[in-house]
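One protein chain is absent from this view; the other protein chains keep their places.
Per-chain numbering from 1; labels A and B assigned in written order.
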Amino acid sequence: MSWEVVIGIEIHVQLRTERKLFCGNRVVFGDAPNTHVCPVCLGLPGALPTVNPEAVRLGLRTALALDCTVHERSVWARKNYFYPDLPKGYQISQFEEPLATDGTVSFVGPDGPRTVRIHRIHMEEDAGKLVHDRIPGKSAVDLNRAGTPLVEIVTEPDLRSPADTRAFLGALKQILEYVDVSDCNMEEGSLRADANISLRPSGSDTLGTKTEIKNVNSFSGIERALEIEIARQREVLDGGGRIEQQTLLWDDHRGTVRPMRSKEESHDYRYFPDPDLPPLRLDGEALDAARAELPELPAARRARFVDAYALSEYDAGVLTQVRATAEYFEAVARGVDDPKLAANWVMGPVQALMNERGEHPERFSVAPSRIVEILGLLKEGVVSDSAAKKVLALLPEDDTPVGQIVEREGLVQIRDTARLEAWVATVLEAHPEETARYRDGEKKILGFLMGRVMGLSKGQADPRQVSELLRAALDD
Amino acid sequence: MSVDREEVLRIARLARLRLDDDELARMTDDLNSILEHVDALGALEEDEVADDGRWAERASTRASEETGADPERLDPSGMAPAFQDGFFVVPPPPGVHAEEDRS
Partner (left out) sequence: MTRLAAADVVQRIRAAEAGPEGLNAFISVADDVAVGGPGPTDRDAPLAGVPVAVKDNIATLELPTTCGSRLLEGYRSPFEATAIRKLRAAGAVVVGKTNLDEFAMGSSTESSAWGPTRNPHDRARVTGGSSGGSAAAVAAGYVSMALGSETGGSVRQPAAFCGVVGLKPTYGRVSRYGLVAFASSMDQIGAFGRTVVDAARLLEAVSGHDPLDATSVDRPVPGLVEAAGKGVGGLVVGVPEEYLPDTLDAGIRGLIEVALERLERAGAELRRVSLPHSRFAIPTYYVLAPAEASSNLSRFDGVRYGVRREGVDIAAMHEATRSTGFGAEVKRRIMLGTYALSAGYYDRYYGRAQRARAHITRDFREVFDSGVDALFTPTTPTTAFPIGERIDDPVQMYMSDVFTVTANLAGIPGMSVPIGSLDGLPVGGQILAPWWREDTTVRVGAALEASLGGTTS
């Protein structure tokens, strides 16, 4: 039988706030354990939560970026369960009345353009960390992360394959980075995904029994975990068996999924409205303010690049993949007034240098204005293309004006016609045989002669001019 | 509505309370007599719905503009029943170390 794969995803995104969701502690990754804790995030007797407005702003921006309906009133709710990394014995989240619902994400999947519906977005606090390998026979609790603001984004079951899912997550991550709500660093756990997955006979429109895969913290992990689970479900169903609804844990090291022990699962969270926090109210003013500060989204920017800079869809896609790259490109393009040249340089030598140096476009050690200087000289013919690339390689370690570097390194092209003609004459004289062959129609010998002239000039001659002069001399 | 022993045990597990046999019998009786009293709420006119669930909104709804004051960062080592190397120390979740031993 042929099966259709149905996948829905829940993504927890750590918001990039300075402080925690319900107290004034800083959100810091990697510090010594339990050094960013206070009465509120330790759950001390008598401590109370208050909402961090910065987190609400970022949550709101997330909802707008995913084209959701933002609710004027949303309600904080307690999700009750015991775990040592959960200080209060409940997580403050949103349940019956979430921040936003009914959004969409459009992206290009393996089989072309796709739109996935967003079911809901709600805000909640993160738990701390439980470490098992620190103290023999015991577990260790670090509450620095406890209270970090998260948004949970829940999709409808609209995804159809592991590759589709991965493409969706890539698009989602790109949007979140664009609107600057999260650093989306999966290694630091700022983006975590759970997947619901089921199979149904092709053509059926009722959903099969699903399983949930938890604990996945990389895109490749999601793809692998889904592939393994799809294979397992297919085998069970092909054998006439039934899928048991269960929660599975992904083990990234072993590349396996295993069922969660029943004790790890909490069946009854006893949600109820948190009496410590009035409902969150977002009036029209708050929404307008959030809309006003919403940056251009990737799809819009891609379209604009095609439009305004006459770039190909492909180039526009590459340049807008990362927000900082797109901004870098725009800065260069504005300076040189030649978008195609700017695009080729940012995608080519500039990106290569970034990769080589392991730098992110946001913090690249060569400012776009320096690229503008180089490209200006290139367009004027002062330097050759290869000389321009040589100069670029020097820029991270050298902040001398580009013009001076070019002089100092002797990279200025020689365009003095008299000198160039002299070199051309010398070369033709020294190579009568090749000259004759050219004149007999072997036009490709021109490359050989060009090389000789460039050699004489120690590479400094303007190749375009040399080529013209050579042709002129030969065709006489 | 009344609860039986099994139900009381299920609730106790959820609440992380352990009840011995005497406590269990007593708790079952107590909960049943309280619930019997509480079931008087069933007489409430069902159709006459006031602003249920929105009670607390009388209080401040300005939370979104408010921030908690400066953090009172504190060193929790002194108050913890068990603390080592900067961590709160607890017994492991069921099976965690047992599994490591197997692997």
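Simple rule for what comes next: contacts are C-beta pairs under 8 Å (C-beta built on N, C-alpha and C of every residue); 3 or more make two chains touch, one makes a residue touch a chain.
All values derive from a computational prediction rather than experimental measurement.
The chain not shown here is touched by just one of A:Pro98, A:Pro278 or A:Pro298, and that residue is A:Pro278. Note on the undisplayed chain: of the listed residues A:Tyr90, A:Trp250, A:Phe305 or A:Tyr328, the one touching it is A:Tyr90. In the full complex, chain A touches the omitted chain through residues 39, 42-51, 78, 80, 82-84, 87-90, 139, 141, 143, 263, 267-268, 270-272, 275-278. Although one chain is not displayed, its contacts with chain B can still be listed: residues 1, 3, 7-8, 11-12, 14-19, 23, 27, 30-31, 33-35, 37-44, 48-56, 58-60, 62-63, 66-69, 72, 74, 76, 79-82, 88, 90-95.
Just so we're on the same page, only the chains that are shown with their structure count from here on.
Averaging C-alpha coordinates per chain places the centre of chain A 40 Å away from that of chain B.
Interface of chain A with chain B (complex): residues 19, 22-26, 32-40, 42, 49-53, 56, 82-84, 130-135, 137-143, 261, 263-264, 268, 270, 273, 275, 277-282, 286. Of all residues in chain B, those touching chain A in their complex are 14, 16, 53-54, 56-57, 59-61, 63-74, 76-77, 84-97, 100.
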